[in-house]
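A protein chain is absent from this complex, but the other protein chains hold their places.
Chains here go by letter, A and B, matching the order in which they are written, and residues are numbered from 1 within each.
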Amino acid sequence: MDTFLQQLVNGLTAGSVYAVVALGYTMVYGIIQLINFAHGEVVMIGAMVAFTVINLLVPSGLPPLAIVLIGAGCAVPICMLVGYGMERFAYRPLRHAPRLAPLITAIGVSIILQHVALMIWSRNIMAFPQIIPSTTYFIGGAAITTVQIAILAICLTLMASLAILVYRTPLGTAMRATAQNAQVAGLMGIDINRVIGVTFVIGAGLGAVAGVLYGTYYGIAQYTMGSILGLKAFSAAVLGGIGNIPGAMLGGVLLGLVEALGAGYIGDLTDVCQWGVPLDACQGGGHFILFGSNYQDVFAFLVLILVLVFRPQGLLGERVGERA
Amino acid sequence: MRQFFDTRNRPWLASVGLALIAVSLAVLPFALAQVGTTWVRITNYAILYVLLALGLNIVVGFAGLLDLGYIAFYAVGAYTYALLASPQFNLHLPFWVILPIGAAVAAFFGVILGAPTLKLRGDYLAIVTLGFGEIIRIFLNNLSRPVNITNGPIGISRIDPFTLDGFSFGTYETFLGLEFSGPIKYYYLLLLVALGIIVVNLRLQNSRVGRAWEAIREDETAARAMGIDTRNLKLLAFAMGASFGGVAGGMFSAIQGFISPESFVLVESIMVVCMVVLGGMGNIWGVILGALLLSFVPEILRWTVTPLQEAIFGRMVIEPEVIRMLLFGLALVLVMLFRPAGLLPSAVRKRELEEHVA
Partner (left out) sequence: MKNVQFGISVIAAAVAAAFTLVGCGQQSGGGAEVRIGHVAPLTGGIAHLGKDNENGARLAIDEANEAKITIDGKQVKFALVAEDDQADPKVGTTVAQKLVDAKVVGVVGHLNSGTSIPASPLYNQAGIPVISGSATNPKLTEQGFKTQFRVVARDDQQGPAVANYLAANSKPKLVAVIDDATAYGEGIANEVEKTLKAANIEVLPREKGTDKTTDWKAILTKLRGRNPDAVFYGGMDATGGPLLKQGRELGIKAVFSFGDGACTDKMKELAGEAVEGMLCSQAGIPPQAASKKFLDAYKKKFNADPILYSPFTYDATNLLIEAMKKANSTDPKKYLGELQKISFTGASGPISFDEKGDRKDAEITMFTMKGGKLEPIAVIKGDKTMSYDEFVKGAK
C-alpha cells in the first residue's frame, strides 16, 4: 500500500509538469493546427537559463526562494522571446502552406535550438545547487518533499490562471475565435497575427516555468532534456484531446500516473512464473519477467498510438471532421 | 554539358555521356583507394544513405506520408541479417537468402505500422511513426532478457560478410593485377543494388501505382472518389519503402560486421528525412543528390572547419558534429521557407507545394 501510494505521488508530480508542458502544445495546436515540435526545446532553454542565473546568484547570499524566483524571472522572458521569434520567422510565412511544411520546419527549429543550447552551455550536465532545504513528509507511508508540494501548487495555479485567461478575458475570446475560424475572426476585427503571436508567447512562458520546475525537481538540466520531455508532453496533450486546455491537464496527469504505475508494476504483472508456467527459470522462487521497467519509455508512445488509433479526438476533445 | 545527355536529339553523344559516367563510376573506387580505402568506405556508407533516402522517398515523396521513424525498418533489416548470419544463434545463412527475408520482414513491419495508422492525417501520422521507430529501438535494446534474442545494448558482433560460392566480400584479393579490398567489392555490390532501386523507382513513378500515389498525395478524398483504393495503395507505399530500408539494413550489417541499437536512433531517421526534403521530395535525382551531399558533409567539415578554427582561434571552438546538426536544422527550415520543393524539385511536387504559398 505504501508503495502504491508513493507511486501515485511520484506520478502526480511528474504528471503535473507534463501537463504544463502539454499546455504549450495544445494552445498552439488549438489555434493554428501546428504540432510545435520545438516546444520541448523551449522548456529546455527555460531550465538552462534559470540554472545559469541561479548558479550565478548562489554566492550572493540572497534567500534561496528569491534566487529561484529571479532565475525563473529571467527564464520566462527569454523563452517568450524564443517562442515569438519561432512563430514570426519560421512558422508565420508557412501559415498557408501544406500541413507537412510547418511540421518539417518545426523539426528543423528544434534541432537548431538544441545545438545552439549545446554551443552556449556545452554538453555538461548542470546541477541544481543544493540550496533549498528539502523536507520530506511521510503521509501514510508515502514520502512527499516540500519541492513536490510546491510543484503541485504552482502547476495548479498556472492551469487555473490559463483557464481564466482563455475563457474569461477578451484576449481569450479572440484566441478562441481565431481557433474556430481565423478568416472570420479577422473579418470581425481581430488582429490574427497578434493573437497567434501572443499564444506562442504564453505557451513559451508556461514552458519556461515547466523547465524550471522540472529542473528543480530532478536537480539536473542538460541540452538534450527537451526532446523526450516534449514528446511525452505531446502524448499527454493528444491523450487529453489536442487543442483542448482541460484535456492537456488531464492528459498530463494521467500520463504521469501511467508511467509511474507502469514502471512500478509491469515487471510483477508480466512475471510468467506467477501464472504457474513450468519454466526452469521459475525454480526456487525465480522470476521470468517478460517486460520490466526497461520499457518505461514505451508507455508514452504506446498511449499516443492507441489514442490516435482508437479515439483520435482524445478523452475530452470533440470529434472534428478533418482534425485527425 | 547537357547535350551529352540528350537521348532524343543526339543519341550518339548521349551514349558517350552515359559511357563516361559508367566508366567513372567503375573507376571511382580505385581512384579513391589511391588516397585511402577509408574513402571507399565513406562512399559505401553514402550509397547506403542513397538506398535509404530512395526508400523513404516512396513514402514521403510519392505518397506524401511523412515517416519520422523510417530508420526502424533499416534496423529490422540489419537485425534480421545479423541474427541469421552470426554466431548469435550459430546460423550462417547465405546473404541471398537473408536479404529477401529482411526485405519481407521489414515490409511486414511497414504494414503492421501502416494498417492502423494510415487513416490519420499527415502530421499525426508523422508523430506516430516517430513513436513506432522509438518503440522498435527500445525493444531491440531490451530483448536480451528474459530470453536473449538481440544481445541488447551490447550488440551483435562477428556478423558474416557476404560470401558467394567461396568468394567473400570481406577479404582482400588481387584480380587482373588490380587490388580488390573488401570495401571495393562492397562498393560494386552497393552500386548494383542502388541502380536496381533507382530503376524500380523510375518505373514506379510513371506507373499506374505511381500516378495513384500522386493523386492520393494531392487530394485523398478526390482520389477515393475516382475509385482509387487509397488504403491499400498507402499500405503498399509503406511496405515498399520499408523493404528498401530492410535491404539497406542487411547490407549495413554485413559491411560493418557489428550492429547495436545505438546505430538506429531518432537522429538517423531525421537525417534521412532531411536528405529527402533537401534534395526534393518526389524527385529521384534530387533525393540522390540530397543523400550524397548530406552524407559527405561530416567529411567535408572535418577537412575544412576544424583546420580553419584551429588557424583562427588556435583551438576547436565549435565541433564539426555540432555544425553538421546545425546545418541539418537550417537546411530543413530554409528549404521549407524558400524552396519547399527542394534543390531539384519534381515538376508536380513543385506546383503542389508552391501553389498555396501566398
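We take it that a contact is a pair of C-beta atoms (placed from the backbone, for glycine too) under 8 Å apart; a residue touches a chain by one contact, two chains touch by 3 or more.
Being a predicted model, the structure only gives us computed values, none of them experimental.
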Option touching the unshown chain, where A:A150, A:I220 or A:V309 are the choices: A:I220
With the full complex in mind, choose from B:G77, B:G110 or B:P183 the residue touching the hidden chain. B:P183
Return the single residue from A:S16, A:N294 or A:Q313 that touches the missing chain. A:N294
Contacts of chain A with the absent chain, listed as residue ranges: 2-3, 6-7, 10-11, 14, 123, 125, 127, 130, 134, 136, 138, 143, 145, 218-220, 222, 224-225, 228, 259-265, 267, 271, 287, 289, 292-294, 296-297
Spell out the interface residues on chain B facing the chain that's missing from view. 1-2, 4-8, 14, 17-18, 20-21, 24-25, 28, 31-32, 35-39, 41-43, 45, 141-142, 144-145, 152-155, 157-158, 171-172, 182-183, 202, 256-260, 262-263, 283-286, 288-289, 292, 296, 299-300, 303, 316, 319-321, 344, 346-347
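In this text, only the chains that are shown with their structure count from here on.
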Give the list of chain A residues in touch with chain B in this complex. 33-35, 90, 93-94, 96-105, 107-112, 114-116, 118-119, 227, 231, 234-235, 238, 272, 281, 288-290, 292, 294-295, 297-298, 300-302, 304-305, 308-309, 312, 322-324
Interfacial residue positions of chain B with respect to chain A in the complex: 64, 66, 68, 116-117, 120-124, 126-128, 130-132, 134-135, 138, 141-142, 145-146, 266, 270, 273, 277, 318, 322, 325-326, 328-333, 336-337, 340, 352-353, 356-358
